[in-house]
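Removed: one protein chain of the complex. Kept in place: all other protein chains.
Going in written order, the chains are labelled A, B, C and D, and every chain counts its residues from 1.
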Amino acid sequence: MARKIGDVIVDLQNISLRFGGVKALTDISFNVREHEVRSIIGPNGAGKSSMLNVINGVYHPQEGQIFFKGALRKKMEPHEAAEQGIARTFQNIALFKGMTVLDNIMTGRNLKMKCNFLQHALYWGAAQREEIAHRIKVEEVIEFLEIQDIRKTPVGRLPYGLQKRVELARALAAEPHILLLDEPMAGMNVEEKQDMCRFILDVNDHYGTTIVLIEHDMGVVMDISDRVVVLDYGKKIGDGEPDEVKNNPEVIKAYLGTSH
Amino acid sequence: MFYREAGQFKASYAEDARIFPIRQDRIGFWVLMLVLGVAVPLFSNEYWLKAILIPVLIFSLAALGLNILTGYAGQLSLGSAAFMAVGAFAAYNFMLRIDGMPFLLALVLAGLTSAGVGILFGLPSLRIKGFYLAVATLAAQFFIVWALVKFPWFSNNSSSGVVTAQAVTILGYTFESPEAKYVLTFLIVAFMALLAKNMVRSSTGRAWMAVRDMDVAAQVIGFRLMRTKLLAFAVSSFYCGVAGALYAYTYIGTVEPEGFNLDLSFKILFMIIIGGVGSIMGSFLGAAFIVLLPILLDNVVPALFGDALGAGFVSNFQLIIFGGLIIFFLIVEPHGLARLWQIAKEKLRLWPFPH
Amino acid sequence: MQFFIEVLIGGLLSGVMYALVALGFVLIYKASGVFNFAQGAMVFFAALTFVGFQEVLPGWLGLEAGSNTVFWLAFLLAFIAMIVLGVATERIVLRPLVNQPHITLFMATIGLTYLVEGVAQMVWGANVRGLDLGIVDEPIAWLMDNYEIGVSKFDLFAAGVAASLVALLALLFQYTKVGRALRAVADDHQAALSIGIPLQTIWRVVWAVAGFVALVAGMIWGARNGVQFALTFTALKALPVLILGGFTSVPGAIIGGLIIGASEKLAEVYVGPYVGGGIEGWFPYMLALAFLLVRPEGLFGEKHIDRV
Amino acid sequence: MADAMSYLSINNIEVIYDHVILVLKGVSLQVPQGKIVALLGANGAGKSTTLKSISNLLRAERGDVTKGSVEFKGNRIDQLTPADLVRRGVIQVMEGRHCFGHLSIEENLLTGAYTRSQSRAELKESLEKVYAYFPRLKTRRTSQAGYTSGGEQQMCAIGRALMAKPEMILLDEPSMGLAPQIVEEIFEIVKDLNSKENVSFLLAEQNTMVALRYADFGYILENGRVVMEGEAADLRTNEDVKEFYLGLSSEGRKSFREVKHYRRRKRWLS
Partner (left out) sequence: DEQFIGLPSYRVGPYASGGSGLFGGWIDYMQLVNERDGGVNGVKLTWEECETEYNNARGVECYERLKKKGSTGNSVFQPVSTGITYSVLDKVAQDKIPMVTIGYGRTDAADGRVFPWVFPMITTYWSQASAIVNYMGQKEGGMDKLKGKKIGLLYHDSAYGKESHAIMDKLAAKHGFEVIKIAVAHPGNEQQSQWLQIRQAKPDYVVLWGWGVMNPTAIKAAAKTGFPREKLIGVWWSGAEEDTIPAGPAAKGFVAAGFNVAGANYPVVADIKKHVYGKNKGNMEDKARVGSVYYNRGVVHGIITVEAIRKAQEKYGKGKALTGEQMRWGFENLNLDDARLKALGATGFMPPLKITCADHEGPGKVKFQQWDGSQWKVITDWVESDRPLVRGMIEESAAAYAKEKGIKPRDCSKES
């Protein structure tokens, strides 16, 4: 199972992001290599989620440059990021509450669907074939994440942990190049976390998907990441392999408390 | 006991994606279609056709339009009646000004005109949300009605502003009798309902719902807000426009801009709320409910009280009951009659076990 | 120029009248997130109840019609009626609908509109009545004589009333515990419940206050145009004010009112003739719409928080 | 346990959502005065539902307690409003933060004191106490809660509940989304309040490890039923619990990278 970690695919240089007086990110440089599992950790309010938002265009930093696949990226809108193959999950679950699990996951494939609304209205020929072709793909994801039995349940009724899983499914359905995960394991017990890790690692292994992960469970982070970056108050205080970070005194002081 | 899907297996995703995955539902549906399409016009009397069934169908279509916009795409609108007006007057003018204009084409063109106007008034939705947008749609309501009254060209310089719909002729057959008009309306509405159902169960509908439920997430997944919202406005206005044209051509026969007032917009909104927001069937149930309720009250309340109380009392009492019932329904089931129906079915499926 | 000033002043003063009605909306929206469409009906109900009592009280109590006692007694009784209405609304409509989507609550208030209209007319009849507050609606002579500008005393009075109400309510919201709780409720019903804010009491209070505002608005509008069903239409004048000022802002209501009032009159007088007039029906909405494109939450409204 | 003085006791309750979805199938549990009780279980086991049926927040979600009763200090409380309950000292911190987005952090905290009639000085004091527990909140006191980070919101929600000076707190997943250090801090706070101010806790938690470390007693819920209960210390050493909830197998903790592709967990029931 030799994963080949490739070149830098996302490169953030000297990013600063402010909201009024709040400095969410200050002069941060950070990169992600192809096929790696890259984690972001840090205390609450450190700017981790903001970082993901910068990567996929939800926030536009005031300063700094972003290179994506080597090219300088101008102001990019979220849907453009999606078109480039960046998918993500959210810290405060952002599922479409009124839809079933299946429909939610199907939305993940929207960029791959080509029929227009008139074809949809008639639901004949191409539109139907397309719908079924994508349904097959989605069913693969469903099977992979073991959520077959809740396919037709409206997501609003699901318990928190399952919602997180559905959100992952939605992101996976897009067959992304880069997967941004914002605390995918919050609110799960150990067994569920193990399942989740398994899914993440499998995706990484089988499809070579690059993963950027925010997580507060140090056990998980240290076990599955290739490299970890540590933020504190919007500043970068550590970056490197898990072991390296774990023993960085500044990181211990700001975040870990005791060394695990 | 008979309402079970036991023993029915879905062998393909195509089967699973059917509108009615349960066989009993499918049979029931076709029976209903036959009754509505054949038995009703054969056996129903003129009053029912003209005063109840045709308007129910037409309002269902308008409600469907609003439901697409509000129920599926999440953009609350208080201007649906204005789009009906656009449709009605557009159809009138197409028929009037273009010689030999086929009725069905005029209907489509009316819908398209309405869709165009809808897109125009939908543009603000890209920035404005929720009740702000709702109130802003009133601009469409008032402006459109004003413009139709103000510029006599729209009503072909009729001194009263009222226009009379031309005869409806398709392939040489003139739809005159209530039965014929009913069947025509029924076919158009059923067809458009099918189209709507198809849209909402495919990627188009999912885009609408995604934008409705959480637009930031929808964007992150790759939906384009502008395109999705404007499409919803266009399709919704198209439906309302066609409903407006049918209102003029197969129902009332003569229309004036002021008939499409705010009250009517509210009425359509009621239909989707009572029927079920985000439900195709709900649009029909809601329309039936809102059209029938006042008529029912009209017949029931005086019968209850006789002439003992003044006529004003009776009318006001009906108003109170109407308002009260709306509140009552919202409390009993905020998701509308369609949901109530669904729960009933779920219970039936489990019956005789409670859960 | 003098004509322009007159139009402007007239517009500003009518704007204040709109604000008076808009205030009722703001109150309830701010406190519960409910867009209370019934506000117009409440204005009607309140005014009708007031004149209704004014009519029957002399007969019941043997008081002299038109006396001060009758006036204040009728006012008090009408206020009590509004409190009862508020409490009943909370009990019957809002309580069972806690935590429902805003649109559901909005619809419920439309249902409430019918109910209130029906009850009002059932109790007091459909007759149109006059209402005299004892302040004549005629231009201040001094201004008229010296500058030929007509400013009505009545309008000034209305403006004064509106301004004091606004000041009072703004203080209430910003600086008291109840005000804070109200804003909390508007954000999240369930969370408010969870920390022990008694939603029911809060709503009763707010609806009663909104009832009071409706009563004041109803009396002033009623004195102007008569007490009749059309008072419910005042709501339509208040809505653009509301979105322009921001749903959640008390001062926004008055500033929005001023802007809408003034520009609407100026537009009708200076633009209207070119398009055949009668543009007041939609102009305020279009104006507010244009405004929203720049500031989607209105002038002083709270920004919609969208975070992921 | 059953014979301990029942402070809060839930007797055989059944909960149905939306008239049809049966979620709790007869749950009974006790919280003795001055103790910390942990409610554990997988996603969807019904932990949150249990807490909400105690605090009566269920009705707002169209859920209903259809059987059984809830008693607090010997009185039935199932018919009280949430506000009444808070006045009696029972408060819930809901899962998923639920801060008032448009209010500032400080205003959020102040609303927590709504049920208490306190002087300005007392209010200030309580506020300072919360700030002492969560210094991060103090630095963000004027920001609108909607714009603060997830963890900050979680602190705000807990702090807000503390402002009501409750004697019994129902904590729903307090550790979710918090940095490890803060998680420890929060549990320390829980311990603190428990020992110093005699506040009792019923906490639903996924972080079993920490929860059992701080709790006196634990219940394990699965599929709407209690499947195991006991002293926290006993549960910690129970083999099944160790394996499924603590991620410790006989060989000790396994790396998350290694646990893969095998093993479906056995269920106690169902």
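What we mean here is this: a residue touches a chain if its C-beta (ideal position, glycine included) is under 8 Å from a C-beta of that chain, and two chains touch if they have at least 3 such contacts.
Small disclaimer: the values here were computed from a predicted structure and weren't measured.
Judged over the whole assembly, touch between the missing chain and the shown ones holds for B, C. Listed residues C:A65, C:V84, C:V128 or C:A290: the one in touch with the omitted chain is C:V128. The set of chain B residues touching the chain not shown comprises 46-47, 50-52, 55, 146, 149-150, 159-162, 164, 251-254, 256-259, 263, 294-295, 298, 310-312, 314-316, 318-319. Taking the complete complex into account, residues 3, 6-7, 10-11, 13-14, 17, 117-118, 121, 125-132, 137-139, 150, 152, 221, 224-230, 232-234, 236-237, 264-265, 268-269, 272, 276-282 of chain C touch the chain not shown.
Methods note: only the chains that are shown with their structure count from here on.
One simple way to say how far apart two chains are is to compare their mean CA positions; for chain A and chain B this gives 41 Å. Centres computed as Cα averages put chain B at a distance of 32 Å from chain C.
Centre to centre, using the average C-alpha position, chain C and chain D are separated by 44 Å.
The multi-chain contact residues of chain A, meaning those touching 2 or more other chains, are 49, 58, 90-92, 94.
Looking at chain C, residues 307-308 sit in touch with two or more other chains. Across the complex, chain A meets chain B through its residues 56, 58, 77-79, 81-83, 87-88, 90, 94-99, 103, 106-108, 110-111, 113, 115, 117, 120-123, 127-128, 131-132, 135-136, 139, 170, 174. Per the touch definition, chain B reaches chain D in the complex via residues 343, 346-347, 350, 355.
Residues of chain D that touch chain C in their complex: 55, 57, 59-61, 81-83, 85-87, 91-94, 98-103, 107-108, 110-112, 114-115, 144, 146-147, 157, 160-161, 164.
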